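Note that this complex is displayed minus one protein chain, with the remaining chains in position.
Chain lettering (A, B and C) follows the sequence in which the chains are written, and residue indices restart at 1 in each chain.
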Amino acid sequence: MQAYKIYIGGEFCPTNTKLKVFNPFDYSIVAETYLAGKDELEKAIEKAQKVKPILRDLPSYKKYTILMQIANQLEEKRSELALILAREAGKPFKYALGEISRAIQVFTVAAEESKRLPKEYLSIDWTTAGEKKEGLVKYFPVGLIAGIAPFNFPLNLAAHKIAPAIASGNAIIIKPARSTPLSVLELAKIIHQTELPKGAFSVLPMDREAGNQLVTDERINMLSFTGSPKVGWKMKANAGKKKIALELGGNAGVIVSEQADLDLAVKKCLVGGFAYSGQVCIHVQRIMVHEKVFETFVDKFISGTQMLTFGAPDNETTDISVMIDEDNARRVEDWVNEAVSEGAKILLGGKRDGSFFEPTIITNTKQEMKVCALEIFGPVVAIEKFSDFSQAIDMINDSEYGLQAGVFTNSIIEMNHSFNELEVGGVIINDVPTFRVDHMPYGGIKNSGFGREGVKYTIQEMMEPRLLVKNTDY
Amino acid sequence: MQAYKIYIGGEFCPTNTKLKVFNPFDYSIVAETYLAGKDELEKAIEKAQKVKPILRDLPSYKKYTILMQIANQLEEKRSELALILAREAGKPFKYALGEISRAIQVFTVAAEESKRLPKEYLSIDWTTAGEKKEGLVKYFPVGLIAGIAPFNFPLNLAAHKIAPAIASGNAIIIKPARSTPLSVLELAKIIHQTELPKGAFSVLPMDREAGNQLVTDERINMLSFTGSPKVGWKMKANAGKKKIALELGGNAGVIVSEQADLDLAVKKCLVGGFAYSGQVCIHVQRIMVHEKVFETFVDKFISGTQMLTFGAPDNETTDISVMIDEDNARRVEDWVNEAVSEGAKILLGGKRDGSFFEPTIITNTKQEMKVCALEIFGPVVAIEKFSDFSQAIDMINDSEYGLQAGVFTNSIIEMNHSFNELEVGGVIINDVPTFRVDHMPYGGIKNSGFGREGVKYTIQEMMEPRLLVKNTDY
Amino acid sequence: MQAYKIYIGGEFCPTNTKLKVFNPFDYSIVAETYLAGKDELEKAIEKAQKVKPILRDLPSYKKYTILMQIANQLEEKRSELALILAREAGKPFKYALGEISRAIQVFTVAAEESKRLPKEYLSIDWTTAGEKKEGLVKYFPVGLIAGIAPFNFPLNLAAHKIAPAIASGNAIIIKPARSTPLSVLELAKIIHQTELPKGAFSVLPMDREAGNQLVTDERINMLSFTGSPKVGWKMKANAGKKKIALELGGNAGVIVSEQADLDLAVKKCLVGGFAYSGQVCIHVQRIMVHEKVFETFVDKFISGTQMLTFGAPDNETTDISVMIDEDNARRVEDWVNEAVSEGAKILLGGKRDGSFFEPTIITNTKQEMKVCALEIFGPVVAIEKFSDFSQAIDMINDSEYGLQAGVFTNSIIEMNHSFNELEVGGVIINDVPTFRVDHMPYGGIKNSGFGREGVKYTIQEMMEPRLLVKNTDY
Partner (left out) sequence: MQAYKIYIGGEFCPTNTKLKVFNPFDYSIVAETYLAGKDELEKAIEKAQKVKPILRDLPSYKKYTILMQIANQLEEKRSELALILAREAGKPFKYALGEISRAIQVFTVAAEESKRLPKEYLSIDWTTAGEKKEGLVKYFPVGLIAGIAPFNFPLNLAAHKIAPAIASGNAIIIKPARSTPLSVLELAKIIHQTELPKGAFSVLPMDREAGNQLVTDERINMLSFTGSPKVGWKMKANAGKKKIALELGGNAGVIVSEQADLDLAVKKCLVGGFAYSGQVCIHVQRIMVHEKVFETFVDKFISGTQMLTFGAPDNETTDISVMIDEDNARRVEDWVNEAVSEGAKILLGGKRDGSFFEPTIITNTKQEMKVCALEIFGPVVAIEKFSDFSQAIDMINDSEYGLQAGVFTNSIIEMNHSFNELEVGGVIINDVPTFRVDHMPYGGIKNSGFGREGVKYTIQEMMEPRLLVKNTDY
């Protein structure tokens, strides 16, 4: 069996603690790797500290070359990596392939953005005090970043921290989820072959104690966390003087207006609702349908759901597979049962088998039920009807979360209202909230997050502006 | 009777040739002024040449102060100036007041933009050739600008050249229309009181020979012309090495979709069609109405037109008055008669009385008729029906002009098609093409113009970028 | 004696707790006002909550008008306000006048920026996933902001929070320093006369308990604090999900290079070192002078310092007056004495008389002495020599702070090194770190702060981006 060494600032090392990685579909062991403890983290931090001045001064063309090499190598190993990812995460192969493609895009865009770091040239002479002076603003890397990545997109959500860190001249230590460390360790092998200065990048699967130190260590200048709201907000309080970026979850909603293209809406909602068993931050959890088209929509949506193929994640034809572990499947089951006991009605699915949970459609829910109010992170979609568009907006907004929302409509008025009034980070017209391309600004408001990701936007958050005021003559 | 001296680079002077300014409504003399010839132009150019280096180095706060003083003085004299403008241009007082307000806005925005001149700070090290280098781009004034303004907005369309010229550190010589030189000479009095260096600004009503020299003189670095297409395009050929900006006319169209808000469309089209007797570059000349709402629209539009009040321009209640002169009124009459003789049908109006031409609505026109194909610059609107939205787009595009277009719709699809396919400089959704606020980019494509105005955009056209490449270390 | 009511969301109210405001020069009472407690804060928050939707939708022109009215009223009352400010803060009148002028500038720039809120239009079709889609990013106000302002620029540092809040459509509650609440209460009178919706603005001098609630209350969406590092960083930990901006202090340094213009350097350092007795975040605390020019510089600097005129703050000729209170003067005295006991040498000054501390120049300091290492916030300047430019940079960087630095030089190489290597928020070439114009990005790194102020930059921090992804055709 393959044993992946972890990557400490340029060296692949074992540690004293082994970590087994299972395929959640059949509990087979995918590979072994290691857990880092305080010592390994200390080593990674020290190496990062040393390499900071070199990173800061890397010319654009070097960063560009490094990032494009990574993108090209990912392209070359696309299928191989997708297989590893499918197995460690239990993610259907076709979605795993899609994730690799997105990571390639992330590194490509970061390569381009490394040449376009934010810069500003401004006049200063707006009052006599500034006469004959002008200003330049250059952005400098914050220094060292800790990136904590989740299990659901183990490669691409790590890439969303690594690629911008390289582009902006920062060092970064990545802590992958303990269940899914392999694809990012594969990425480490690729990065190791580039001319990225050693020390700039580490991948450390960690125990809890070492993980906490990522939050509190003063030598780390920024913490970028993707994961659950509860953990994320606690980190903010403990992060000291660090900058912080939180990409948390939500209970994303869709509005299907009276005049929507229903076939389009159904097709998109099937993917948004059930891809990777809904274990996606912007999974379609709630669909609000205008009463005049409610029944048609529901019929089509149920039919579509019934066509999804269950199977092993590494099978190319699989649409839906198991959840990441049985605990999560049980949690989803409990929430659904609780909802039913409080009056909700199951239109399809609702059953659990081990760590598999059926694609499930429910209705008659109330906003305060867990299936609506909390992030379900499972293949469950609640569909409700509305009679007036502003009611639909209120229904979406009646949540402590605000990540993205989708709106199917052809009305300019409805589009405008959606943009102005939906309390979310992104409003997607005629597509699901699950829509994300990797260069767009992405992130939530309310409890769903803090800051924005999306390569260029992440780069900006990973840098500090410095102003130069100079004479124009002397 | 008041005699306005002309303004030659800081001095108010008479010349040997008097110019009488008439009120087109009653042929009363509004005031007398003077025509400049070659000598006066020479003097203005020489003064401008001398002041160039001072203008280039004016700090932002001085330009800001000068421009805000102008705006404040215009505000103070608003009614007085509106009256002069109403009389020289035959423009209904309420529209004249609106024009002064817009000129105030132009100078205010220019004041703000004088602090925000374009500047760029860019990385150069995209290849090894640029290693350790970076670039700055600063914009410098081109030097001396000749601005030729039309009769229809004698103050505001001159302001659109003067205010950006001051903001960008250029000298400017304005040639007003011979029929309407007074309001801009009033402006000269205001500007004379500010600290704008003398020589930076001249107002010269001119005879044809001197006017031609504005086009050909090599000491003038840019020509900014607002007027007829025929004259404008000829200037482009004769302008030598000058930069050139042309704001010409068009035959602007409106599309009223099946699902438009008809009352809104009618209300807006009444203003767009008949304000200042249609003597507006973006006058609504053609309205394409979906066949299902055609009759309703036409009925409402006729009723609305019948409510317009005819009167003297300096009367506050006047909606519509005479045209700028009888020649123009006759030309409009001829075009309408010709259209009728070729099959068009008059729904309302169509009669001329001296230099007054009735607000006129026609239908059954063909695109090749002069009333459709040429710029009518009179109170005539052609209304036609369409059955399919892309047909309406083709009808608008079937023209050698392309200034602005209006589209009344609530459909996102129709909005998108309009934006992507209407061959114009500006598409106005749910308003008429006549819509213009003074900071927006404004200008035509096809035969309607060359370049964009709109304060910030004009400023950019009046400047030349200069790149500085410098070491980041040495 | 005048009693200033506090301003609670549109109403001027007394409270149960009076607060006397003293002139620190002669302990005369300037005026009385009131302290707000929990109830008043609750009322202010509730009013702010209610007015949020109205603020969000205020059109640009209304915000512009409100902000310009404020600027104009400040202009009109400039001397009167300067007198109040001079008295409450013990700030020499000429500097108080300067502060009013800067506040006018802040509101003027905010008026202009209210029309230029950040907006982005981006292509989405970088991969097939985004085909026929495009994106818009609009920025929305975070909602309610708590602004905590310090005693040293009681009007202008409050203005730096209030003006951007209005420009960005936020409500704001200002807590002024308890020693200097009057000038901002005068501002409240001015703002009350404008059309800013009532509830959008409150001024609450507060007791400690209520002050803490500004940090912890979940209804407040952002905390903007200007004050001491110790207090600021603690707030960050307690701020929950809020956005936070910290403008803290530093121990700003100046480098005087071998080839500097010494007279310029001395002239600027006198202001930077002793204006308002050094009670300025970017006060010149440390001067590093090249050994070849050290003696000349020191001689000139001592002579200059000896010319400063001591007097009452409200006297127009006063250069230097008392400190804010005797406690602070004693603290400065202690630090200087401690430094001397550890080997530092006093070149001038060093004596205290009540709350007056003499302008003091010391040398032979060590970086770890309090006079160097901590923020002295008093009229004390340490001058040291260096032999090599990079040594000077190291000396400046050897600090836990990083706000601004000044460098006097004519060398491109030295300028480049300064910009690339000085670990500060702003590097000022040929001027002191005390240089600030109000539209420039301003703020510190390391322990000196978090985020940037400077109208446009503050506005950006007070807003959240929201993305709209829409079809380009459908």
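General remarks:
The rule we apply is simple: a residue touches a chain if its C-beta (ideal position, glycine included) is under 8 Å from a C-beta of that chain, and two chains touch if they have at least 3 such contacts.
Not measured: the values here are computed from a predicted model.
Within the set C:Pro14, C:Pro59 or C:Gly343, the residue that contacts the chain not displayed is C:Pro59. Residues of chain B that touch the chain left out of view are 57, 101, 105, 109, 120, 122, 124, 126-127, 129-130, 133, 135-138, 233, 236-238, 240-241, 243, 261, 410, 415, 418-420, 424-431, 435, 437, 439-442, 445, 447, 450, 452, 464-471, 474.
What chain C contributes to its contact with the hidden chain is residues 59-61, 64, 115-117, 119-123, 125-128, 130-132, 136-138, 409-413, 415, 429.
The omitted chain makes contact with chain A at the following residues, 112, 115, 412-413, 416-417, 420, 470-474.
Here is the rule we go by: only the chains that are shown with their structure count from here on.
Of all chains, B has its CA centroid at the greatest distance from the CA centroid of chain C.
Centres computed as Cα averages put chain A at a distance of 50 Å from chain B.
Taking the mean of the C-alpha atoms as each chain's centre, chain B and chain C sit 45 Å apart. Within chain B, the positions touching two or more other chains are listed as 115, 412-413.
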